[in-house]
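Every protein chain but one is kept in place in this view of the complex.
Naming follows writing order (A and B), and every chain is counted from residue 1.
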Amino acid sequence: MFHQESFTVGTRGRGTSEITGQVARAVRDSGIGRGLCSVFVHHTSASLIVCENADPSVRSDLERYFARLVPDGDPAFRHTAEGPDDMPAHVRSVLTATSLSIPIEGSELDLGTWQGVYLWEHRTDPHRRRITVSVVG
Amino acid sequence: MFHQESFTVGTRGRGTSEITGQVARAVRDSGIGRGLCSVFVHHTSASLIVCENADPSVRSDLERYFARLVPDGDPAFRHTAEGPDDMPAHVRSVLTATSLSIPIEGSELDLGTWQGVYLWEHRTDPHRRRITVSVVG
Partner (left out) sequence: MFHQESFTVGTRGRGTSEITGQVARAVRDSGIGRGLCSVFVHHTSASLIVCENADPSVRSDLERYFARLVPDGDPAFRHTAEGPDDMPAHVRSVLTATSLSIPIEGSELDLGTWQGVYLWEHRTDPHRRRITVSVVG
């Protein structure tokens, strides 16, 4: 059995948006009870992470850490056509993930207690980001 | 065909534990000869890597590198409730992988000669970590 569907997330600029609910809905839509779910983001300046979902300061700390690790306006970068956050967005995407796979049990995502699935927008401006969920089982 | 099973690894605190054998056993249990195996860790302060499996100094160098890249007790972090290694563990998890996919050939993991699969514990204290292997083929 195989099922696939896409959805779009409107971001408000740099930061994380929880998409666990949308991914779980696609899994339920699939009618697959036991299987594997793959999540893919169709962009190179936004990415996917599985992250602690209880304390929002984890995600603000992540943001602060990555802002220091991959500074906007870094003079080493030549790809600056779209602004100082352009190339850092591509680097952040490469350092995190474009695709994730999550097991399914009882038609639900079999995530750990503290795991959530997040879209991470790396550009400072808002964007619409397309995500595809594929389910096999 | 689809098969899924989970196992638990008891870690001795920060460091890598090879799980190639446990993953390979789940693949053999599946009875699937040719396929794809997905490995998932149900935690946000431990992660998965495929790493060189011949010289243990590769993994101690990795540890030393990450300790410098994501220092414990970094004053930039506010999520410190569980100690100085709490937030660095989440960052290390995001910089590495929560899920991996590996091809299967002849009911065995089709890894390169020098590839092993490792669970990386990022907390300094020992933990029990759950891992799920999904096999499709």
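Convention: a contact is a pair of C-beta atoms (placed from the backbone, for glycine too) under 8 Å apart; a residue touches a chain by one contact, two chains touch by 3 or more.
This is a predicted model, so every value here is computed, not measured.
Of B:R12, B:R28 or B:R64, which residue touches the hidden chain?
Answer from the full complex: B:R64 touches the omitted chain.
Name, in rising order, the residues on chain B that touch the hidden chain in the full complex.
Residues of chain B in touch with the missing chain: 34-36, 49-52, 55, 57-58, 60-62, 64-65, 68-69, 95-97, 100-103, 105, 110-112, 114-115, 136-137.
Extract the touching residues of chain A with respect to the undisplayed chain.
2, 4, 38, 40, 42-45, 69-70, 74, 76-79, 81, 87, 90-91, 93-95, 97-99, 101, 130, 132, 134, 136
Here, only the chains that are shown with their structure count from here on.
Find the geometric centre of each of chain A and chain B from their Cα atoms only, then give the gap between the two centres in Å, rounded to an integer.
Result: the chain centres lie 20 Å from each other.
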